[in-house]
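The complex appears here without one of its protein chains, the remainder shown in place.
Should a chain be cited, it is by its letter among A and B, assigned in written order, with residues numbered from 1 in that chain.
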Amino acid sequence: MPENRYDNGPRPGQDRYVAPPEEVTVGAVDALAEDQAPSSMWQDAWREMRRRPMFWIALAIITVAVVIAIVPELFTSHGPRQCSLAESLLPPSGEHWFGTDKNGCDVYTRVIFGARPSVTVGVLATTFVVLLGGSIGAIAGYFSGWLDTILSRITDIFFAIPFFLAALVILSLLPNRNALAVALVLASFGWTSIARITRGSVLSVKNNEFVTAAKALGMSRLGILVKHALPNAAAPIIVYATVALGTFVVAEATLTFLGIGLPTSIVSWGGDLSQGRTIIRQAPEVLIYPAVALGTTVLGFIMMGDVVRDALDPKARKR
Amino acid sequence: MTPRKRLMGVGATLLAGSLVLSACGGGIGEQTEGDSEAVITVSSGEPQNPLIPSDTNEVYGGLVVRNIFSGLVYYDVNGAVQNEIAASIESDDNVTWTITIEDGWTFTDGTDVTAQSFVDAWNWGAYGPNAANLTYFYEPIEGYDEVQVPVDEDGEPTGEDPEAETMSGLEVVSDTEFTVTLKQPESDFPVRLGYTAFFPLPEVFFEDPEAFGEAPVSNGPYTLTEWDHDTAITVEPNPDYAGDRVPQNGGVEFLAYTDEDSAYNDLLANNLDIVTNVPASAFATFEEDLGDRAVNQPAAVTQVINVPEYVEDFQGEAGLLRRQAISMAIDREGITETVYDGARTPASDFTNPVINGWSDDIPGSEVLEYNPEEAGSLWEQAEEMDPLGDDYTLFIASNADSDHQSWIDPACNTIREALGIECEFDAYPVFDEFLEARDNREIKGLFRGGWQADYPAMSNFLGPIYGTGAGSNDMDYSSEEFDAKLTEGNAAETPEEATEIYKEAQEILFQDMPGIPLWYYNTTAGYSEAVDNVEFGWDSDPILYQVTKSE
Partner (left out) sequence: MLWYIGRRLLQVIPVFLGATLLVYGMVFLRPGDPVAALGGERGLPEAVAQQIREQFHLNEPFFVQYLYFLRGIFTFDLGPDFTGRPVAETIANAFPVTFQLAIMALVIETVFGIGFGLVAGMRKGKLFDSTVLVWTLLLIAVPTFVLGFVAQIIFGVQLGWLPVTAGRNPDFESLLMPAMVLAGTSMAYILRLTRTSVAENLTADHVRTARAKGLSRSQVTNRHVLRNSLIPVVTFIGADLGNLMAGSIVTEGIFNINGVGGTLFESIIRGENVTVVAIATILVLVYIAANLLVDLLYAVLDPRIRYA
């Protein structure tokens, strides 16, 4: 199919949908490559993805963010806590690319060093949430009956706990408040939405023709769930997860803002957003850098999520 | 009153301050013709206790109570004591005080304010089972111990009633005269009498204290009209008020704000007349935003970092050197100027410039000057005596539910720089966790202490914090010499004499360094174009009765 595959809207002057003229031709479908081994879903997805520029852009953004998170020292010669009050709120210069903050710390350096805790919190929390919420929701949605009832009610109970209270209690009880602890807290009370969404999607997929067909073919119930129902419910999970990644990083900022986030010895984007908030009337620009860093990282993950989703969806796949 | 309460709000900054050296307050000289019916709106918060004077220990309730009640004396704009209901307060020995009151004062229910109104109110506040928050103010009065709940050796109540119901030190002589006998001489006793704990209460209070707390019957310049919980408290002028603080406006609305920034934004949008606390985010800009409607003057709040005696690193001779080194390693000037944009003033003693007798040249106070080289070499000397190592981390503990990170971070930066050690903010998420750690003696390093004066006297900054066994002495500091000076100061015959003795007491503190004074707070406040004659008192409260408003 040619490049304008996305063009599903009507053309100017046209008020009805008409199947695009470039619709897959019958001949194309007939031409099955019978000599090739049947490719797995993931191989198909990979072949599909690497063709798209958006995939490479997303990959580049994520790689840069991860590399910075792992070895921030490579990107700056300052220390994040080398600060001098005499250098408070300097404008950007050769020495300080993004200027300095109120305490006279180099903003560029802090953005670089802030990547590790923020990316860790975002990625870890999202992973936990997807694994926990996804499996609970999928099981509840697919098996229905008493299992659904119990799992859904457990979800309700967890939802009822005020998030702030949970964070306060857990972070107070933990001896070390680090990125892992914050991620765990965010995840242990953030999985309920994704569980509900997964359950809803699986519910709607499970009566589809292909699931019925798989059942007729004698596949086990768990097998059908993992092989057919889940991938087809993947789109909302991926979309939710990529947005959630960003909101988790920001949630860390809110926790810090409320006084229970990461300790100040750990430099993070969230912490700097929270600090920047207190000087926003005086120097709003200081706040922009961590926000842009955060936004760009989230953009990377959102784009990646989109590409992966497209690639996994056989209906939207290019051939 | 303690600053702590206010810290509890979301993002609330510590307290504001007050002004005594108020050169830049509102211009009281230019008498603008105000609308005597106009109601003034003031930023405040929801009181955390019923509006009973002896129960009110936080700023929001205090502001209301001080405007609807009158006591024996009040503090004028300069913090000086002026008689209000009292005709005279006299003593020959600072132990037995004879107090006479003026005729003609009534409560809003029409009953007279008599000597009995005072004595009954104080006895109620002191009586243990009533659990009034300000009980400790009556402690110096003879017979206080007998009205407390009996406890066994472990401090558990025995379940018995107190020995007596009233304090033997209070005696009504006539409707207009009573005597107070103290346990020991207290030269500044009259100064304390302007504090809310010493206000009178009408008879109707004792019938149903709970109902009274919701709708108090009072005797002050204003009277309460409505308490819309969590939202606003409205007061109107009291027509029967017999004192000098006659309201020049049609009443006051105390609006509850949980975030100082929103109050300030309301002021900028002309939706609010007086902001009692400028948020930290506006320290750099509020004087420009408001021009001569900005208030920035010293407040009776002193910020200290305290040194727990139980932490080994700070014990002995090496420990003392370390205390001095840390003090000299903190760039007070830099932090108050840069981080606070002048909303704090570097400290030069343990008391406060708002208080009579303050001075900046107490021997030993040099240790409060920023001197990184000297600090470094003092730390080196201490290391030679008792090494802690280069990777030693100094912890400064505080609650994190109000903004202390903004000064602890830069303070740690200068300490790291000067001493070559690590320094971290040891954050307790919520105030009561911090308090518990202090009470249980679990603090790992130094801890933040902030003290707002209850009444304008030097002793209030010394005894309650550094006296042996005092309520806020969570450092376990104990110095016989210092305690002796306190007793001596209390017994002094004149205020001047007392001031000299308290200065000597501070010399001892500078030798022992149980606390490291950092800076004094300023009252940072502002008001709208609609109001005039706005001034702030020594206690950071706006002086509301004199405010006029043009519509």
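List of remarks:
In this text, contacts are C-beta pairs under 8 Å (C-beta built on N, C-alpha and C of every residue); 3 or more make two chains touch, one makes a residue touch a chain.
None of the values given here were measured: they were computed from a predicted structure.
Remark: the omitted chain is touched by one listed residue; of A:100, A:120 or A:274 this is A:274. Note that of B:149, B:215, B:242 or B:388, the residue touching the chain absent from this view is B:149. One chain is missing from the display, and on chain A it is touched by residues 6, 8-10, 15-19, 149, 152-154, 156-157, 159-166, 168-169, 172-173, 192-193, 196-197, 199-201, 203-204, 207, 235-236, 238-240, 242-243, 246-247, 250, 253-254, 257-258, 270, 273-274, 276-277, 280-281, 287, 291-292, 294-295, 298-299, 302, 306, 309, 313, 315-316.
Although one chain is not displayed, chain B still touches it through residues 1-5, 8-11, 47-50, 57-58, 128-129, 131-133, 135-136, 148-149, 151, 155-157, 210, 213, 228-232, 255-259, 261-263, 265-266, 268-269, 271, 401, 430-433, 435-436, 439, 449-451, 464, 471-472.
Methods note: only the chains that are shown with their structure count from here on.
Between the Cα centres of chain A and chain B there is a gap of 49 Å. Against chain B, in their complex, chain A makes its touches with residues 81, 83-86, 88, 102-104, 168, 171-172, 257-260, 263-265, 275, 277-282. Residues of chain B touching chain A in their complex: 10-11, 280-282, 284-285, 331, 334-335, 338-339, 341, 399-403, 405-406, 408-410, 413-414, 416-417, 424-425, 427, 429-430, 433.
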